[in-house]
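For this view, one protein chain was removed and the others were kept in their places.
So that you can tell them apart, the chains are marked A and B in the order they are listed, and the count of residues begins at 1 in each.
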Amino acid sequence: MKKVLSVLLILALVFGLAACGGGETAEEPAGDEALKVGFIYIGTKNDGGFTQAHHEGTMAMEEYFGGKVTTIIKEGVDDTDKQAAKEAALGMIDQGASVIVACSFGFMDALDELANDPAYADIKFLHFSGYKMNDTNFGNYFGATEEPRYLSGIVAGMQTETNKLGYVAAFPYTEVQIGINAFTLGAQSVNPDVEVKVVYINSWYDPAQEKAAAEALLAQGCDVITQHCDTTGPQVAAAEKGVYAIGYNMDNSAVVPESFLTAPIWHHEEFLIATIQAIMDGTWTPESYYGTMADGYVDLAPMTDLVPAETKAAVEAVKAQIIAGEKPIFVGPIYDNAGNLVVPEGTTLDRGGIWETNYLVKGVTAVQ
Amino acid sequence: MNFIKITKRDDLPRNKAILIRGVAILLSLICAGLVMLIFGLEPIKIYTEIINGSLGSEMRIKQTIIKAIPLVITSLGILVAFKMKFWNIGAEGQIIMGAMAAAYVALNYGETPKPVLLLLMVIASMLAGGIWAFIPAFFKAKMGTNETIFTLMMNYIAIKFVTYLQYGPWKDPGAQGFPKIAQFGDNAVLPAVFGIHAGWIIALILVVLMYIFINHTKKGYEITVVGESLETARYAGMNIKSIIITAMLISGGLCGLTGMIQASAIERTLTSGISAGYGFTAIITAWLARLNAIAVLVVCILFAMLIQGGAYLQIAMNVPESVASLVQGSVLFFVLGSDFFIQYKVSLQGLFRKKNAEEGGAA
Partner (left out) sequence: MQDKVAIEMKDISKAFGAVKANENINLSVLNGEIHALLGENGAGKSTLMNMLSGIYNPDGGTISIYGREVKFNSPKDSIRMGIGMIHQHFKLVDVLTAKENIVIGQKGNFFTRGKELSRKVREISDRYGLDINPDKKVYEMSVGEKQTLEIIKVLYRGAKILILDEPTAVLTPQEIKRLFQILRNMKEEGCAVVIITHKLNEVMEISDRVTVLRKGNSIGTVETSKVEVSNLIEMMVGKKVDLAIKKETFANPKPLLDVDNLSVLDKEKKPALDQVSFTLNSGEILGVAGVAGSGQKELCETIAGLIHADKGRIFFEGGNIVGKTPRDIIRLGIRMGFIPEDRLGMGLVGSMDIVHNLILKDYQSQPGIFLKRGPCVEKANKIVSRLDISTPDIYTPVKRLSGGNIQKVLLGREIDAAPKVLITAYAVRGLDIGASYKIYDLLNEQKARGVGVLFIGEDIDVLMDLCDRIVVLCGGKLTGIVDPGQVTKEEIGLLMAGGTLEKEVGQA
């Protein structure tokens, strides 16, 4: 017992000495007037996908404000571990951050808890992809990915020869199901015989599993692979097999040039710049932002030279219609893959209707 | 070839043992510092920032304590089992099952008044954790199965079971189909005392209770004797099976309680990742504390400082969190390694003596 105590005392002493020797603590050079924004990422900022897309938005925003905004980031925060998210946010607040941006669905409850804690009433919380918010300091933002997804579906539908499209997806829930349905409807609009095979990996960020799932789909004869998960794993798998890949989040034409067709992508800076500006101006109120292609928040990455000219033309035409607001994505009749009519003839889903999705459309088979 | 001579020693004076440990800790910090230098980091600054990040502000101190709470309680649970030389590696699973039972109560009886609901959650979690530990204990007592493997495997069953609940029967219908379990109502959340959830009071009380239990009760005495020698326990007429099972119920119960505290105060829901590795870290802290309840408290706080300080490093200095893990690993390696030098005497003169011996033989 005494031994242990003495050891611990020594440990404490050593640490204490280190503390004395160290002198002043780390201080950010930026002045007090700069707005400090903390970003919580699920993956690493160079993951070639989801988090990298976010981080590029972050960097663009920081550059835009030229010193008036500084950012701190924490990468690799487990979004199934609420404590990790809370800690990351609290650590940032401790560092002087007054805006917290959390970039994964799983961070929602952590943010909700902090935002509603009176101790952090002065802090603004922005959450990507969630549905919770409040009236004072907690808003969320997302994009109409169904639009570029639909376009990428057209590309896939025209490129496939086997009429089997592979889709590596994260979790079987609304956000992901919307994307799958939009993609499928886009493909079916040009190729009614097309089938979409989905594998859920139950994780957003798992490079190895993402790739493995794509390989399983390839083995089933899919000749275009797309994804709703964070890394380039599925694209690499497609490239290795010599088939086409449609990415997500980022333009990865340089990473897998031999396979990459296009990808639904984000321009997070579109949201961030406007929102941070509003916060600095004191005009911000919590909202549930939903950026469209027309807003420039979501987009389809430039189609590579692997896409034939007539396909490009067809896609561009639809894209123009969508941006002009003339082309809703979900128009009845839509049947789910069990044969039930889910959107009746003559009905067009608006944002609210889209976000009630809890089914996959006809032509999709999914394994979990 | 014997360049180094190693001999066993039994009776190293206490102050010398302390010196060896102190030197070990110094060496560990120097060693970790060298690695940092290789990667272009400033060790002194990193160490300063770890201290600063764990104790530098009220919020940081709170975070450190919040991390220490599950470590302390889990370490106490492990301590009981280890005292009996029952190698309970299953704290992770026991935490998860405790959290699961607490979540069951919280989600289904959320309207119950807060004190009653919390008490029910505590009871449920301790029962569930206890049962999860009881299963391997039962098989060990009855059939002599290896508890190390058994408890370890029980972890994975617990994780997968909660994952199943998360994707299946307990899926939150209000989460747009996202596979997560619903948040607890306010009644199921542990209140804060002095700005930190009440788990710290529970932890402190348990430290004292555990100290008394091990040192001043018959059961604690029996557990110690069983741990020292099964034969002696049999000789003294102890009911070994019942002692093993009781101890494991306590051990698992405490780990389960950790699960309840984490679920109630931190996550406010159940996730498969709720144990967050505390079940394994607590093995290290219990061991470093030499299975002494009071020492557990101190060791766990120091460990929580390392964890919290490490988390701070990334945000404050843009340094990977793994730097703190490096320090942690290094301290462990040296401190546990120093035990060898406490038990054995190592002399390098072997090289010279050997020559003499050969000369002697050849002359």
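Here are some notes:
Here is the rule we use: a residue touches a chain if its C-beta (ideal position, glycine included) is under 8 Å from a C-beta of that chain, and two chains touch if they have at least 3 such contacts.
None of the values given here were measured: they were computed from a predicted structure.
By the touch rule given at the top, the unshown chain touches B in the complete complex. Of the candidate positions B:N15, B:S229 or B:N318, contact with the unshown chain belongs to B:S229.
The missing chain lies against chain B, touching residues 2, 5, 7, 9, 11, 13, 216-221, 224-225, 228-229, 231-232, 234-239, 350, 353-354, 356-357, 360-361, 363.
Just so we're on the same page, only the chains that are shown with their structure count from here on.
Chain A and chain B have Cα centroids lying 36 Å from one another.
Chain A makes touch with chain B in their complex at residues 1-8, 10-12, 14-16, 18-19, 21-23, 25-26, 38, 72, 74-76, 78, 80-84, 86-88, 90-95, 105-106, 109, 112-113, 131, 171-175, 177, 202, 355, 358. Partner chain A is touched in their complex by these residues of chain B: 14, 17-18, 21-22, 25-26, 29, 44-45, 47-52, 56-57, 59-60, 63, 66, 167, 175-180, 183, 262, 266-269, 271-274, 276, 288-290, 292, 294-295, 298-299, 302, 305, 311-312, 314-317, 321, 331, 335.
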